[in-house]
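Just one protein chain is left out here, and the rest sit where they should.
Chain nomenclature is as follows: A, B, C and D, assigned in order of appearance, with residue numbering initiated at 1 for each chain independently.
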């Protein structure tokens, strides 16, 4: 690796590390244990981990196929679809939440249908949190996978076809395994985005302790009264996220062949 | 491509498209032109495009080398660094903005240094907006590139070395061109994330019309007054983003070889 | 800003967005060589920024508590002065389909009610009203700010929300207001102050005085704010 | 599994117009210079390339018919392809690579592994089963790729230079394996090669491509022994004599013995061919029958004498197996011996230059 790369790389790293380090220095570390073990904090942490995990799974289940379709289908409209997938990326999360509310709320088209046919109301439930998180996080997975898919080409998929593998078999046994490093990064991105989700969640799902108040919402709430404890909570969020990602990332995602 | 993939892909697409479509239906389209041509909206749009473009460039300049270092360096601490890069991903943006304020504000370590030595004050300037956007957007680029780099392996880089290319030449003429599709996706991700940035910006840079009030902040400000016009602005943001990405994306990023 | 112009930077609470937009125009008409830059955000965020050294000349806050953090950080010149007050009101769908007439009605079964979280000023006020009136609400959500509460009511997702009177007015005909007497037990005060360490003490003082002046008082009343 | 294919394709400046026919159980060898379109033909047959216009039928089933818009996708064709590049799946072990075909056709895990082990053993790569593709040498990877293609057991097998990169021991061994598989199991196959020996020993039909066109086609022996283009002449022009293998060589139908070197898989009693180059055939005037080491001498008559590059190619006529044999001579030798069409001569071929292969 060329050594001059280390200069911008170190700058980039500094941009990321220094602010967080500053935060750590400012945090009242003595009070941390106390702040972090309040029921509100614990509830929020549990809820955040649960919903972020669920929405990461949803992102994978919907996003991997979507990425493959966008990268491989030779349809006319695909270029347009590719742009459409970017929508939630740029929509301010609060507006995204509003959009979900308009769709799945009581007066929304789908929401009305759901309430009438199944008696289900989505907003203000934990499910709403998962939906909001999936909405904002999935495009990250899709876009990063699509890039990897196009870079990789389809030589091995062709080989699989000449060996008689049906497209679904090829997808399962060739496309996905070869894509694992990229799927890994994509999952990390979605998980992180879901874990940090705030605007869409509060707009679409509200903020009720134990039900819809995830850690970022708790951080915001706390920030109104006590910046220190908000910062402490944020650090908890960060620590948990980094731990989860560092530990849960399977070896295969590392791309070690 | 296996047809059963179309089912989850269509679901994923619906999750993205339906809410936005609902938003469009609700928007008072007749009033749109009027809402969108207010000086405030135009200022915000110009500022958003400028800052998002600048921070995308910053993300590329710092993030591409960082991704290469993380993917290729065989140092001991690299696994840790990889986790560290994820920090801004999970940090609630407002806390990220706070961290930047602590570091670069007048009372911050670097901020003090800058003010004393160069007479420069960073917060509440357009530069602060760019820094905040770069801080939150760069990890998206880095993580998605790293996945692509690991998936691709280094066979061509080895060939270049046997042809006598110095590492920097290899980076410039082999690594980067081969990575273009992934860099393209990564740049799209960063641009989108930067364009939608709200929390870190308002905390670190404030919301000053023409200086730091980007489109998402304008949406937020408008929402205090008039939800309809806020939604219209959000749609403007989305349209602009999708247009910029669809048009500006060079052919090479498409991975057409 | 042309040559010789002076710029005063005003940090104002988000709930003042509409009113201050007009106030600034009037002020600038009266002081042609002075320009006002508005920085609009939540009061506590603004306070944070000021404490961290933000280049603000005036702070107009939506709560005395946040103003206190700025005072304690030594950035307030003189004493903050209250220029407006605000009272809680109930926001309901247009035409009040559920026939809500009092605060106690909100505790009724089958109603979806949203309020502000107790950590933010409107939530704290709601809690005080609850205590004063002996009514216990079981909200579906404790929102981050008034805006979030209003959004839920506007979208029809919540049947009622407890917010500030000024906010309901700003939402226009998309919601109806139900006033209730207990609101007087938790009046919210809006203080304004000139900040230290600014380059523009003079125009900052002009602006503060302007806001405290009678012309603005009328304007604020029109937007639903009460007198101090 | 009769294959009939009419292909028409344009790729940049390259145009392919070819008709390919292989009878059921037959093996067609495609020869031709680099870039002549050999791999392109295989790609079209496998369904990986889309010809501009084409009609491909396999055992009566239409695989591609551009006039009717039919285009069976690759995985439903029952056509296996060993491409020029091994392209082993990098995420699967060698065993799983070979088991991929059987698994895709629905075999259970254990059964597929058994089949894979069988084919790995056949290509001499049994001990590599647990390795990853990145841990193989070039030749090892090629062998595994051959095993993978064979384990797929397709109705039509397409082999693109299957013996490339193999060492001098492995190449004949694999050639023997392919012969066994293709002939014994009567598989229909198309084989691309640069080595006329592959064509002679594995194929019963040959097509020679050049610049995207079939310039020669027909039964292997006919094409290779009487090449009509310069390219074919350079790669082929070998003598072939049919008969039955014996312990020391071959016996023709008429009972004449030919001494030669038996290929490993030549079994005495089985049909075989004796192959030797025209360059190794010495010519003596009839009277002067030499008594020396060359085991094979046969009386013949000079049929034709034609220039062949800087040499003269003598084509013999005669009663026994001498009929049709070609001998390359220097012009000096022709002059000195006073050879003319009709001259009686005796041909001598050293046993060590004669290879006895099982008949394709």
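We adopt the following convention: a contact is a pair of C-beta atoms (placed from the backbone, for glycine too) under 8 Å apart; a residue touches a chain by one contact, two chains touch by 3 or more.
All values reported here derive from a predicted model rather than from experimental measurement.
Remark: the absent chain touches shown chains B, D in the intact complex.
From the options D:104, D:140 or D:188, the residue with contact to the chain not on display is D:140.
Considering D:292, D:307 or D:342, the position touching the chain not shown turns out to be D:292 (whole complex). Checked against the full complex, the candidates D:27, D:191, D:329 or D:359 give a single residue touching the omitted chain, namely D:329.
Of the residues in subunit B, those that touch the hidden partner chain are 155-156, 158-167, 169-170, 173-174, 177-178, 180, 257.
Although one chain is not shown, part of subunit D still touches it, namely residues 11-12, 32-36, 38-40, 84-85, 131, 135-140, 143, 160-161, 164-171, 194, 231, 234-235, 248, 259, 261, 277-285, 288, 290-295, 310-311, 327-330, 332-333, 337, 348, 350-353.
Note that in this section only the chains that are shown with their structure count from here on.
Distance from the subunit A centre to the subunit C centre is 34 Å, each centre being the mean of its Cα atoms. Centres computed as Cα averages put subunit B at a distance of 59 Å from subunit D. Note on chain placement: the centre of subunit A and the centre of subunit D lie 57 Å apart, centres being C-alpha means. Each of the following residues of subunit B touches two or more other chains: 94, 98, 102, 108, 220, 223, 227. Multi-chain contact residues of subunit C, defined as those touching 2 or more other chains: 45, 48, 151.
Annotation, chain-chain contacts: A-B, A-C, A-D, B-C (touch as defined at the top).
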